[in-house]
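Missing here is one protein chain; the remaining ones are kept as they sit in the complex.
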Amino acid sequence: MHRLTSLRWILAFYTALFIIFLYGPFVVMAILSFQQGPEGGPQFPIIEWSTFWYKHVLGFAPPSRIAPLPIGEALTRSLTLAFATMVVSTLLGTLTAQAFRTRFKGSGVVFYLVVLGMMVPGVLLGLGMALVADQFGIQRTWWGTAFVLHVVYTYPFAFLVMLAIFNRFDRSIEEASWALGVPPGRTFRKVTFPMIFPGVLSAMLFALTLSYDEFPRTLFTGGNQVTMPIAIYGTFAVEIHPNLFAFGVLTTLFSFALLVVYGTLMSLSIRRARARVSGIQEDVT
Amino acid sequence: MMELRGLSKSYDGRSAIADLSLRVEDDEYLTLLGPSGSGKTTLLRLVAGLDLPEHGRISLNGQDITALPTYRRGLGFVQQNYALFPHMSVADNIAFGLRNRVESPVSDEQEVERRVAAMMDLVGLQGLGNRMVGQISGGQKQRVSLARTLITEPKVCLLDEPLGALDANLRERMTVELRNIRQSLGVTFFHVTGNESEALAMGDRMIVLDEGRAIQVAPPDEIFDRPATVRVAKFVNSYNILEGGVTDGVFVCGDLRLPVPDGGADTRYIAVRYDTPSFEAEGTDGAAGQAGLTATFLTSEFMGSRVVYFFRSEAGTVFEVERHLSRSDPETFTGGDRKRLGWPVSETLFFDGNGDRLVVTHARGAA
Partner (left out) sequence: MSLSETAGAKMADGGTEAPKQAFWVRNGHFLLLAPGVVWMILFLVIPLIMMVYVSFWTQTTFAIKSDLTTKSWVTFFASETYFGALLRTLRIWLTVLFFTLLIGYPTALFIGQFVRNKTVQTILLVACVIPFWTSFLIRVLAWRPMLGKEGAINIVLQKIGIISEPIEVLLFTELSVIIGMVQIYVVFMVGPIAFMLARIDESLIEAARDLGASAWTIFRKIIFPLSLPGVVVGAIFVSVMVLGEFATAAALSGRKVNLLGNIIVTQVGSLKWAFAAVVGVILTVVMAIVITTLLRVVNLRREL
């Protein structure tokens, strides 16, 4: 018993080190994002603390030899793409998971066909799609060839999340609703959907995050109009500047905001359920 | 009136319900007793429309509902695990069917509230309407589940082991309440259970289901007193069953020598109710019309109003004797005691090799 207690402390200490390891680059990045600009490079030492690179990212900095990140267009594209991907892959994932609730022949084949989408490396899929597009004369665009690959990538995640949700879903609750004379369609809206909503939300969040940050698939299929990750990848070839780090910090903050929205939605759905306690009845539709 | 005719259903080639026919009358309390694996749940799911029979028909008031989807059948189904809607309050759970059903939904909220309140009064849920279903006890959940179903005024209400998840105390109270609720509403209850005392206590009529077949349909007292087969005798859990054979008009099992009455020549099993045998002094055996066997005392169990004594018979089977303390004082034996147990031959049930009960006539004046 004593040994286990000491083991617990050793492991706790180790975990703390581990988290430092995870955050190390992030911290360095955050520090360097305050590098003096435009001369200061993405390395130590800090010449002088400044918010120049944040202004640069947001387009407020005076013009210099360093090209600004194409935030306006690329970011809009990325977000549009991520949103569309989220909607389509969550829809597909939910449909497929719903089908998997009844046993059917060939379910194993379908399961692995779908899961294959997340297992094939992006660079392969991007290459394959680029070949197909090249051969059939299809224009490569971020909203066409890249979009379908984003869905191929995120749909399996949404499917697995929904499958796990449905696996834990007690079927007899739906049966109870039918037995009360409520038809299946309305049962889904009134009973099933409210109960699986948290799962749907996490499936959507998964898809959104993955698609927003996706780049190997987009690289070959996105065409000339770049998304944000491709724009960043473009800077690999030339010199990198701390504006990338400033952008990284900003996106992280944005993600935090997204998590807050997610958390609020979750607690809202719980509170809405609780609200009934005080007698507020939702209307019948 | 609901009628099932020739229902069959099998899963993966294993028969769960085999050629089952049954009439469920209006305004009756029907209990169905079946051990686990006897096809109870399957039968309920077939009736509710959650599964489809391979053969046979189900009709309700003359209308064939065999192929009708669950939500059009107008039957109530109270599930074993209650299956309440976890995201709704107690009142919303109860009102759910009224508001959302496809046939004649109630859209007047005041009417809904009035009926919900009345139903909550009936099942004893006063003042709990605003609780979430996660915040109430098991017994209360049971009542919500019942109220939710009864408020839709089903033609027949199916109850799948409704008391199974309750503790003994609550179970006894609900037994009485279920009967009262049913009577006040005049709805037919079709109550399925694996517990023999529940089935015997609740029903106006009782069905014993075994391996997918209804092996006896009768009022509970008849099933208890005159089980149709040796399996039924076993399920009601009140009979010692002895297996043996008849030679020269005498049933032999261990040291038991029981002269069989007329019609009992094919006897393979006999059944003796736990409360029939009496303890006899050694050697008082052989009185006319009395049967007896020697058994070794194992242990006894004090059950409050009664004591159950366990013996091992010469044939090696356990033989139970039950004594009501209102009638006699408890006796004390020590393990290994050999006792003589006797009972009147006329209190014995006889079954043939197929397990069917033999109708016997006891010779008059033999006693």
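The first chain written gets the first letter, and so on, giving A and B; residue counts start at 1 in each chain.
The rule is simple: a contact is a pair of C-beta atoms (placed from the backbone, for glycine too) under 8 Å apart; a residue touches a chain by one contact, two chains touch by 3 or more.
Everything numeric here is computed off the predicted structure, so don't read it as measured data.
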Contact residue for the chain not shown (choose from A:Thr15, A:Thr51 or A:Thr264): A:Thr15
Of A:Tyr54, A:Trp142 or A:Trp178, the residue in touch with the unshown chain: A:Trp178
Residue ranges of chain A at the interface with the undisplayed chain: 3-4, 7-8, 11-12, 14-15, 18-19, 21-26, 28-29, 32, 42-45, 92-93, 95-96, 98-99, 101-102, 104, 108, 110-111, 113-125, 127-132, 134-135, 148-149, 151-152, 155, 159-160, 163-164, 167, 174, 178, 183-185, 187-188, 192, 209, 213, 215-216, 219-220, 228-229, 232-233, 236, 240, 244-245, 247-249, 251-252, 255-256
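As a convention for this text, only the chains that are shown with their structure count from here on.
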Distance between chain centroids, defined by C-alpha means - chain A, chain B (Å): 56
For the chain A and chain B complex, residues of the former touching the latter: 170, 172-173, 175-184, 186-187, 190-191, 194-195, 273-274, 276-279, 281, 284
In the complex with chain A, residue positions of chain B that touch it: 48-50, 69-72, 74-77, 79, 81, 83-89, 91-92, 96-97, 99-103, 105, 107, 109, 130-132, 145, 148-149, 152
